[in-house]
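One protein chain omitted, others in place.
The letters A, B, C, D, E and F name the chains in turn, as written, and every chain counts its residues from 1.
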Amino acid sequence: MEILIALLIGVLFSVATYLLLTKSLLRIVLGTVLLSHGAHLLILTMGGLGQGAAPLLGQEAGSYTDPLPQALILTAIVISFGMTALLLVLTYRTYKAHQTDDLDQLRGRLDE
Amino acid sequence: MSNLLVVPFLLPMVVGAVLIFFAKHHRLQRIIAGLTGIALFVFSIYLTYRVYQSPEQMIHLEVGDWRAPFGIVLVGDMLSILMVLMASFVGLVCLFYGFKTIHIERERYYFYSFFFFLLTGVNGAFLTGDLFNLFVFFEVTLISSYVLISHGGKKFQLRESFKYVVMNMVASAFFLVAVAYLYAITGTLNMADLGDRVAMLDQQGIINVIAIIFLFVFGAKGALFPLYYWLPKSYYGPPAVITALFGALLTKVGLYSLIRTFTLIFNQNPAFTHTIILVLAGATMIFGVLGALSKFDIKSIIIYQIISQVGFMIMGLGVFSADAIAGSIYYITHDMVVKVALFFIAGIIIQLTGTADIRKMGGLLKKYPLLGWSFFIAAMSLVGIPPLSGFFGKFSLIVSSVGEGQYVIVGVALVVSLLNLFSMLRIFMNVFWGEETDITFALSNEQVNGLLRTVIPLIAVTIALGLGAEPAFQYVSAAADQLMNPTHYIDVILP
Amino acid sequence: MLHSVAFIVMCILAIAIALCLFRMVKGPSMFDRIVALDLLGITLIGFVGMLMIVQQTLVYVEVILVLGILSFVGTVALSKYMEGGVVIERDRD
Amino acid sequence: MPIQILLNLSIAIIWMLLSSHFSFSTFLVGYVIGLALLYLFKSFLKFDLYFTKIIAFVKLILVFIKEMIIANLNVAKIVLSPKLKAKPGIVAYPTELNSALQVTLLSSLITLTPGTLVMAFSDDRKTLYVHTIDIDSKEKVIESIKTTFEKGILEVTD
Amino acid sequence: MSEIVISIFLLIGAIFMLLGAIAIIRLPDAYTRINAATKASTFGVIGTMIGLFLYFSYAHDVISGKVLLTIVFVFITAPVGGFMMARSAYHAGVRIWDKSVRDDLKEDLKQKINKPEH
Amino acid sequence: MLLSLLHIAIIAPFLFALVIPFFYKKIPSIHTGWFVLILPTVIFIYLLTFIPTISRGETVTQLLPWVPSLGINFDIHLDGLALLFSLLISGIGVLVILYSIYYLDKNKESLHNFYFYLMMFMGAMLGVVLSGNLMVLYVFWELTSLSSALLIGYWYDREKSRYGSLKSMLVTVSGGFSMLAGFSLLYVITGTFTITEIIAQVDTVAASGLFIPTMILVLLGAFTKSAQFPFHIWLPDAMEAPTPVSAYLHSATMVKAGIYLVARLSPVFSGSSEWFWIVSGFGLFTLLWGSFNAVRQTDLKSILAYSTISQLGMIMSMLGLGSAAAFYGYEAGYTAATVAAVFHLINHSTFKGSLFMVAGIVDHETGTRDIRKLGGLMTFMPITFTISIIGAFSMAGIYPFNGFLSKEMFLESMVEATHITSLNMASLGFIFPLVAWIASVFTFIYSMILVFKTFTGNYQPEKLDKKPHEAPIGMLIPPIILVGLVVIFGFFPNILAHSIIEPAVQSIYPYGLTGVEHFDVHISPWHGFTPALFMTVSIVAVGVLMYLTLTKWQKIYTFLRLHQKDPVNYIYDGIVKRVVPVAKRVTKVPETGLLRDYLAYMYIFLIVAVVFTLYHFGGFAIETANVAEIPIYVWVIVAVIAAAALLIPFLKNRVTAIIATSFVGFLVALLFVMFRAPDLALTQLLVETVTTALFLLCFYHLPELRNEKSKPTFKWTNVIISIGVGVLVTTMALSSLALKSKKGFESIANYFLENAHDFAGGDNVVNVILVDFRGMDTMFEILVLGIAALGIVALIKLKLNGKEDINEK
């Protein structure tokens, strides 16, 4: 299972990277979203997939899956949510101020 | 158990939160902020004293009463507590400079809250003993920086902030990636525990790759070559006080983390990992100073000097001996002071003349001798002219590098120092020397002197750190010994 | 037996999801995509239900309800956006 | 006021469903939460909610279930038939129902049954525009709705 | 026996969900797809959720209110979701299938434009 | 432990400097120089009291720890060499300050700056020569560079002042830095910075493999400071400083710091042929180059500057020769050379100091220093003429002035050099007297030019700004005192022999001369008909001849392309001019301003570094077990996610893109359910939906996606980098997992599972971790959110245009 998900994570990272390398503001934002998906899945995978029950002790199962990566991902999701929100607003404010979403035109000059 | 350790980040956090309610009352905001800044600084001194006097020279706190490595542990060792002290000092000075230079509209939009939240993140990052918690504090720091760097929403700012945010988000994602790998292998997040477990692994290949990823992550935050390209322009946008704060604190968080992880956890193959660091240190110095030389804008030049100095700051880590690391720590301390002073002075000059282009200025020394000499001293300190603080930093790095046979980096460091000198003299000779131009000065003498009142303490510190280098070196040597002896750290945290 | 049924159901639902993806990609109108997303949400409810049977636990029941709620909210938001370019109107009157 | 009590009670019941714990204390907590929510939204409640005619309601539900099963089978037939021979279209359906709740209920029932989907209301809410997958004749569509749902709703709500 | 009942519910649900998916592939325009998907999915959810409810009350002796609540919620919101999609599509100018037999809404909208309210 | 008076003598000028602005501002009626004069006088007198002690062969040592952690201690080591230099520094300091009082107008000049720098210099210079610790020496060394640069740039509104200041700073500090490296090497070899301790370990140093680099690095410091070819170029430009400064720093004292250092460290390094060849070789060449170039100068101060360069080379060559002679046991040669060096060092300070002051007087009184404009001043300023003729004749080596004595000793030692049999001297030794002779001829010529082109010949009033007068008496006293010394030392050279020269020579005493207990220095004007005498005579003869035929052969400078500027300057100017363009180019190329490029650097660095590390250490591993057990529906779901994600870059419509992203997000939530993470699934779904809503809200303000027009290379580079990143992440994930299953540390997570219920009172372990075990993460995670929200408010509502931050309060 981990191999499959690791491959998926690789795909997510590749796509995210590709998007980040484009010149369009919005595609870059989408890239960051996919990047965090990849990172979160990776944390989960690194904790080991699918052993034991979900970590809710009320079920009285024999073994539980590792709860720590889940908690870490939760924190990470929340943080990337905040980051994405801020980045989105920054994106459109940038667009409005410069009237372009093309990073080629947002280079600025060397001697500014 | 010492709850004292939470104060450096909790106090600013609480005050930041409280200030949300007073966003429209700028006078009250300033009073609260100022008192907090002072309290934090005073407290940091006390805390440093406590740590220094404690038998282990290290205090720690198991947050939530969960013992390490299970809960999050805060560790105030010699290095982290020094960083906290310096951050509090820098914060205090910036705050008072900010009172005089920050526009009222900025104050209305939570400037001081963001300021304190940034300090929260920075101090937290210094104090935490948990790798994931470090990530969290990094993010607190970063998001505060995102907000502060774009605060005001000027066209230039927005454009460069976008790049800044994206670069850092990528680095943060890889922070998570690296933590995940490390967790998979070691099953722990506590840094002491990580150090312990990594040392027990016989397979070092993967660990070294993870180390490289961490180097990438912290290097991006710490502005190492070739990861710094986002920095020059994005730091240019915000007002001087924010640039100063960033220049002094943000890159330091990255460097601190590098030092921490590469002494505590990734210390198994220094011949490989630390050599890479050394190579990057040299490249960073060179490219940073070339950047500085390529500019005529005083703020830009000093921003590039951030990068150039970063090279020096991690040089000691790359050399990886107790003396070298002591040199690095001392250098970081010195740089925080001098960098802030330089940005303040640049800010004053820009405000005074209405331009940042040194070619358009001239002869300021006659009317503003104190400003000029403050700049000169700070600049010479940055270059490493004795007996200012910068000299002792460079000197100890060079002696220790020579001692370890790292001659190439010594050569690079010296050549770069010479170029640093050139770049700083260029500012001095253009701005303060030369013929007076027809610039009308936009600040009154009282205003300039008022602003200088925040610069003078910094200048005093760089002189004092130089003339009084002995106690400082006793401290940093002890800190470096602690770092080079990670088992002590591990034993204290995991008894 | 129920496990086999759940397995079969999940295979069926996986196909349904793949079909949704197809429509999502193909369009042609944006509403085809929205309906594909809506249907994905619904399908996921079933999928999670099956996983609950497989894993012998009720702990995902909140997930089911949340899926129901969110596919509604998402559909309304997307439709609203596509109708006039504004998700939240400032003042309707 | 009674409407609000009713709403409050239903929140309490929802709460019990959520908790999967059918006891008085759960109900009470749900009731308190409902009370709080109602207080929060006190200026916001303006629809009529009247659940007294339970029998009519049950009847309506049964009719609906029957219609729904038929509808789904119909759709299945259309979707699965090798050649698409549906004749879709939009039909204007005039209703006599008045209150918002009634109209909503009707439209929901219509939507959930035979290849029909309410896709717009006229501004005066008197006409429902119904998208139908397979129209034989407009009258037939209207007739079937009138006799099943609109009648049932009237019985329940009046 | 109860396992069979549960299985039937589950399978019916699954099949209808698949049907909904097939419907959005096969049907000719957005409106028919929305139309079909709305009810297929509702039916699917009801099927699987009832199966689920029964399974847990049978196998684990747990009455899950939330499963029932899910049914209720999907049930009351799905029509509105369909309504929103279809109406928005219409206002957004998504063309109705050219083989559609009638469009009363178009007629009425035309009238409305011809005879403004005031 | 306490500060000794000697420490105070070093520190006092610095402290005094701080109060100078006070004198300048508060007591403007009295020339600030009068206050300043007190301190060097006191120091000079105080230092004189050491002569008896030192001439007895004793040394005075005062210890004061400064930064003992780094081996830096402010120890004072006063021996003959140090005393000689400190007397020169303070003594000439007194004269120069007295001179400056008349030279600098108290109403027009920024005297507080001037004297501040000057005091700083004096303190620093005393520090250099009195310090017994190499690092303290270095500290003061750099301070002399600094104060020198500030003094050169004293008239900072002049372009040339700034040029000269920058040049002196860059050249001398670069030498300083290399010296720092050299000292560091010495420290690493010997474990100490204390000079006496280093000397004691001379065998260790000599045996070290780092001996040669250490020596070269240290010498670079000395050579830059003492203006040895090719580092001499800063000195002529340093003449932009006020003339008192030129007299003081750039001829009498600071430039001799390099000489001091060579002398001081001779015991350490002189045991090698390299030391000899480098020191003497550079010295000789500098001697020649300086004198040769001095002749073509037209500015009085330039002539003096090149003359200084030449004379410093001369002293340097003698030091090298002396050490070599000593090392090979040729004691007579040693004594001759070293005594000559020390004696000439003193003499040079006297005659060159007076000549600089004369140049200042001429400049002051006529408004120019250009010899082409000057001439016939003899009648207007007879005293000045007298002074200059004594100074210049001494410089030319003409009897009976002190310059004659030391010059002859120099020539003698050069002749002695041919007697050294080792060090290839048998074949190359002839160079020494030859170069000495040629250089001396040129020295003679420029000395004549200096005097006669200024004071004799035609008076050209039309070329002068003002009518020349004799200088005020205060301005004449210092040069008169100096030429007085020139004469006195000429007639009574031995008043210095025992008190000053002997202890100084004793201090340079290299270890090779262990058998010799004491030097007896006796200087006499007459040695008989020695080769040196013949050389002197021929120098004067040829010199006179060449001076008279000057115009005939001066074209040779044009022919050699030396007529415009010193060719070494082309190198300096070339470098300095190119630094900025090169820096610009180096910065411009990578700094494209394009985010994509910056990201590409990061990614490429990451990929290369990781691949390199993996290649270096190995460690890639993969566990393929359990792949077969993956249910088919998981494959489908994963494939769907991958497909949806892969589609996103190709989408041209932003809503489609966001729907596709949501699609991925929802399915990731499904994976979370599959992998038993209910809280995660809930959070993921909620965040995904709210994020989608945010995207839609922001779309109102954003444009539709564009087709990107990029070159195929751009796109394909991106593709390769992207694939690289994906492969990297996956590879590392698999390897980590493989290592995990092999090594199997117990995860700390078990602790949470075991204790959540009993000690934290919760069954949802994930939630318990979030609010309890790792509550601090959560606390700061919500802080992140809070900051984000407030930041968004600020971003949207706070719109400044850039003017606000200037002048706002």
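The working rule: a residue touches a chain if its C-beta (ideal position, glycine included) is under 8 Å from a C-beta of that chain, and two chains touch if they have at least 3 such contacts.
Please note the rule applied: contacts and distances are computed from a predicted model.
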Choices "Heme exporter protein C", "sn-glycerol-3-phosphate import ATP-binding protein UgpC", "ABC transporter permease" or "Multisubunit sodium/proton antiporter MrpB subunit" - which one is the UniProt name of the chain not shown = "Multisubunit sodium/proton antiporter MrpB subunit"
Among displayed chains, the one left out touches A, B, C, D, E, F
Candidate in contact with the missing chain, chosen from F:198, F:435, F:610 or F:760 = F:760
Which of these touches the unseen chain: D:72, D:107 or D:148?
-> D:107
Had the left-out chain been drawn, it would touch chain E at residues 69, 72-73, 76-77, 79-80, 83-84, 87, 91, 105, 108-109, 112
Contact set of chain B toward the excluded chain (per top definition) | 1, 3, 6, 10, 13-14, 17-18, 20-21, 23, 61-65
Residues in chain C touching the chain absent from view | 59-60, 62-63, 65-66, 69-70, 72-73, 76-77, 80, 87-93
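Simple rule for what comes next: only the chains that are shown with their structure count from here on.
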If you check the contacts of chain A and chain E, which chains show up for both?
-> C
Identify the chain whose mean C-alpha position lies nearest to the mean of all protein C-alpha atoms shown.
-> B
Please identify which chain has its centre, taken as the mean of its CA atoms, farthest from the centre of chain B.
-> D
Count the C-beta pairs in contact for C-F and for D-E, then report the pair with the higher count.
-> D-E
If chain centres are mean C-alpha positions, then the most distant from chain C is chain F
Mind checking the centre-to-centre distance between chain D and chain F? Centres are C-alpha means, answer in whole Å.
-> 87
Touching two or more other chains - residue numbers and ranges from chain C | 13, 15, 17, 20, 30, 34, 36, 55, 58-60, 62, 82
For chain E, residue numbers touching 2 or more other chains are 22, 34, 42, 62, 64, 66, 69, 78, 80, 86-87
Chain D residues touching chain E in their complex are 14, 16-20, 22, 68, 71-72, 75-76, 78-80, 84, 86-92, 107-113, 115-120, 122, 127, 129, 131-133, 135, 138
Interfacial residue positions of chain B with respect to chain A in the complex = 132, 135-136, 139, 143, 146-147, 150, 153, 155-156, 158-162, 165-166, 169-170, 172-173, 176-177, 179-181, 183-184, 189, 233, 236, 294-297
Once bound in the complex, which stretches of chain E touch chain C?
-> 3, 6-7, 10-11, 13-15, 17-18, 20-22, 24-25, 30, 33-34, 37, 41-42, 44-45, 48-49, 51-52, 55-56, 59-60, 62, 64, 66-67, 69-70, 73-74, 77-78, 80-81, 84-89, 91-92, 94
